[in-house]
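Below is one structure. I have some questions about it.
Left out: one protein chain. Kept in place: all the others.
Going by the order they are written in, the chains are A, B and C; count residues from 1 in each one.
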Amino acid sequence: MAGSTFGTIFRVSTWGESHGPGLGAVVDGCPAGIPLQEEDFMPYMERRRPNGGALSTKRTEADKVEILSGVYEGMTTGTPISLLIRNTDQHSSDYDALRDVYRPGHADYGYDRKYGLRDHRGGGRSSGRETAGRVAAGAIAAKALSMLGVSFKTEAAAIGGIPFAESSRIEELLADCRSKGDSVGSEVLCTVHGVPAGIGDPVFDKLDALLAEAAFSIGAVKALDIGCGRRAALLRGSQNNDPFVMKDGKAVKSSNHSGGILGGISDGSDIVLRVFFKPTPSISHLQQTVSRSGEERELGIHGRHDPVIAPRAAVVVEAMTALVLFDAMLRNMSARMSAVERFYGHSGI
Amino acid sequence: MAGSTFGTIFRVSTWGESHGPGLGAVVDGCPAGIPLQEEDFMPYMERRRPNGGALSTKRTEADKVEILSGVYEGMTTGTPISLLIRNTDQHSSDYDALRDVYRPGHADYGYDRKYGLRDHRGGGRSSGRETAGRVAAGAIAAKALSMLGVSFKTEAAAIGGIPFAESSRIEELLADCRSKGDSVGSEVLCTVHGVPAGIGDPVFDKLDALLAEAAFSIGAVKALDIGCGRRAALLRGSQNNDPFVMKDGKAVKSSNHSGGILGGISDGSDIVLRVFFKPTPSISHLQQTVSRSGEERELGIHGRHDPVIAPRAAVVVEAMTALVLFDAMLRNMSARMSAVERFYGHSGI
Amino acid sequence: MAGSTFGTIFRVSTWGESHGPGLGAVVDGCPAGIPLQEEDFMPYMERRRPNGGALSTKRTEADKVEILSGVYEGMTTGTPISLLIRNTDQHSSDYDALRDVYRPGHADYGYDRKYGLRDHRGGGRSSGRETAGRVAAGAIAAKALSMLGVSFKTEAAAIGGIPFAESSRIEELLADCRSKGDSVGSEVLCTVHGVPAGIGDPVFDKLDALLAEAAFSIGAVKALDIGCGRRAALLRGSQNNDPFVMKDGKAVKSSNHSGGILGGISDGSDIVLRVFFKPTPSISHLQQTVSRSGEERELGIHGRHDPVIAPRAAVVVEAMTALVLFDAMLRNMSARMSAVERFYGHSGI
Partner (left out) sequence: MAGSTFGTIFRVSTWGESHGPGLGAVVDGCPAGIPLQEEDFMPYMERRRPNGGALSTKRTEADKVEILSGVYEGMTTGTPISLLIRNTDQHSSDYDALRDVYRPGHADYGYDRKYGLRDHRGGGRSSGRETAGRVAAGAIAAKALSMLGVSFKTEAAAIGGIPFAESSRIEELLADCRSKGDSVGSEVLCTVHGVPAGIGDPVFDKLDALLAEAAFSIGAVKALDIGCGRRAALLRGSQNNDPFVMKDGKAVKSSNHSGGILGGISDGSDIVLRVFFKPTPSISHLQQTVSRSGEERELGIHGRHDPVIAPRAAVVVEAMTALVLFDAMLRNMSARMSAVERFYGHSGI
């Protein structure tokens, strides 16, 4: 069943496999009148790009985003924005050895059991490359959010438990992974400033529920903290509750254990997510596995694979967060009848 | 905007506030031919019920579930099942003091900013009592899943970081909370056995993404682990990847760090979730807050409040997990054209 | 699969069978701050009520609507509004003879083939009584629309092809139907005034597409005209196109063949629908049919059945139209980024 669409008012559908002609996204429900050109995508796409360094794959496509529809004379028109990213640097034959084998830590086995067949090249639809479409769509949401005063700070926060700032120890860790044909887990921290209070919906569509869905929809995510996250499970209520105080005539919280969300609705503080990634599952280190026909095998996966996921995934976390937040802000516009009346030029009852 | 509906094929909509005439759920898309009677709900509703002990509120409604539609002669008919749970034990006047004040750790401030007004009695829609409707709906999903060989084990796993098994230390902890008018955080562990491989969808509707949305839609949830969760962020790929081996002629994993899900699709192992709850925000311990009119206040909240959430929330986690899994299993039925042909009596191409 | 929910932002789910304890609707996504009390439903419910005259069934329930949630101190709160209409005047045993037989013109056979079982009493879920929930929900939408300057005129326009105004001929026709145990087809005309231009979405969610879905979701509807409808298929473009002219400084159409919708988007003129109903299928006149076990039978259906559908269905058409239009007006609020910026207090770029 369909599972490639995300959002309610601002809706994104992605398509594409790692080794087909290209990947893309269709953004439907984008408000008209947002200035948009192909250059707007570049900073976002750059952050997804392998940097050729120790942390990432050698695949170096430029990932230029082409706008096929929905923009006229430099402005969004309100109609679907179709975005295309061509695949240009494919080595499909690299994957011939993987056609009939289930890679540990990958979706291969599940796909085969679900669909009865699969495009094995580069992971097909479950490739990390699928996120290129999300990042392109997220760049539009992030641009719109910036017009509303919302800004992001997202970064790899730790690798193998080592804070990212301590880069010399991280270099050692990665050198060790490389030498052993191994990989390592990592964390991304995303902080969002400027979301007004009142965004999100009660019950199932709580803002944190949608952010959690968004985060876990990224491959390799295994855990999520909102605000002080799992640490809240250790605290007393008197420690964890954030007091409200008045500041400049406004109610604000004097701490932010909540991570900006209370009862599923934004509380005006920064929204804070911490996303935990497993190690890259593709490693050259030998692993035990089985083939489609039921033979046990030893497998070492060679090719272009990042030894750690967070550095390139940070922008994916940010893009997904932007998709949730902009959609939620659009949804919020009809929360009060007085706002509906004002929109349509009626003065209320 | 609407946010009270969950699921795609098997869809649940809940309604109701803590202090209105009742709460309920409408389950649409339930297959016809499931034996169902009002007694089926009792074991589930009992687990949500306060036990009068140290761990929970003194409110002691029986929470009998009435079936208003969708069941005929003891069988589901395929049409919407409307479930009603009456509110019988309300002390609305307990809440008069809270009409104009924002309780720390609660959604009060967000609701006011969003809607401009709110039903303040008992938290209204954001009350933990809202979960009664979810649990009733989840009981139907769990019954259907049991017919498909799927079973659950869900329990409070830790309170304030102390494993639940060590009950004497927990009693001390809770006695301390009580004496100080305070509360404490907690964890729930949910393990699901019997989900076949191949369930879930690639990309946005990954099985873990939907489970995460479900978990974070429960009030007070601040973190989630799937499988070994955040610990995966510390491991090497060679440690974290689960090897495949052959067993009784079937591919199985020899470990389960993945928690039963790879690339968003079930892998045949047990599905394992760990859900982290903040401490109950309603405490009699004095807290600083502000009123609607912008005055700073000191607030102690008295009334019937559990000092810890996990014991009664375990069944809510199980119910939400059951909703996700049964829906995903129904969605999966159209994944292969050969199954569609077989269903309609055609023999394939 | 679920099919009992309608709408995107303002969403209605109905439940209930003709002969269970009651029927109802859950309205989610209703803006907060609409004054609402149980009396507001009465004028709408009255129009659905049999009047005891020649045109309708003798079943005479008061159809009082009870509000179970979502309204506090006389105002909608933005949370789900649960509405309950009890069934009080049931004669289930009237239907015993129909348990195993497929009534011509009814859904009995389809239900049996789909679900394998059905609640045969009074048509169960496919009863006209199901519309009580829609009408109750529609009353809320209509009230909100009236606050935005939108008003309705809906009426039975013809019975058996005779314009409703010519009531003496209609009385003769119905007397003839009654004497022969027969029924007759009919039409409803619905005109909506005050919908601003610009409502509706391009492509699949055209305003006329949603109105058509709404109209055909009412049992017994077999045809629909929008504007001049099928007559447009006979005209020349030069006759059918509505010229634009300036009036009081505004662009308006000097005719309204379009029925208020062009390219799926409202054009500022009155929205005009004509809905065509087949004759009531339940007739005492003998008909040929078959039983579940495959025996041919002659069947005459006795009981309380209207000989014609339009008089009581007019309010159902109006209610469904109101649901579409209010939802579309809420959806429209995010069409322009400048409106989003204004809502959030930003001044645009």
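The rule we apply is simple: contacts are C-beta pairs under 8 Å (C-beta built on N, C-alpha and C of every residue); 3 or more make two chains touch, one makes a residue touch a chain.
Nothing here was measured: the structure is a model prediction, and the numbers come from that model.
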Which listed residue (C:Met42, C:Ala97 or C:Ala232) would be found touching the missing chain in the intact complex? C:Ala232
By the document's definition of touch, the residue of B:Thr88, B:Ser151, B:Ser254 or B:Ser338 touching the omitted chain is B:Ser338
Out of C:Ser18, C:Ser69, C:Thr191 or C:Ser266, point to the residue that touches the absent chain in the complete complex. C:Ser266
Spell out the interface residues on subunit A facing the chain that's missing from view. 1-5, 7-11, 13-17, 20-24, 26, 28-29, 32-33, 66, 68-70, 72, 75, 77-82, 114-119, 124-125, 330
Contacts of subunit C with the missing chain: which residues? 1-6, 8-9, 14, 102, 104-107, 109-111, 113-116, 125-126, 130, 158, 160-161, 177, 180, 182-187, 196-206, 208-217, 219, 221-230, 232-246, 249, 251, 254, 257-259, 262-268, 276-283, 285, 287-290, 294-296, 331-332, 334-336, 338
Go through subunit B and note every residue touching the omitted chain. 8-9, 29, 31-35, 76, 78-79, 144, 147-149, 196, 202, 329-331, 333-341, 343-344, 346, 348-349
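One rule holds for everything that comes next: only the chains that are shown with their structure count from here on.
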Overlap of the subunit A and subunit C neighbour lists contains B
Centroid-based (C-alpha) most distant chain relative to subunit C: A
Approximate Å spacing (C-alpha centroids) for the pair subunit A, subunit B: 24
For subunit C, residues that touch 2 or more chains besides their own: 8-9, 29, 32-33, 78-79, 330
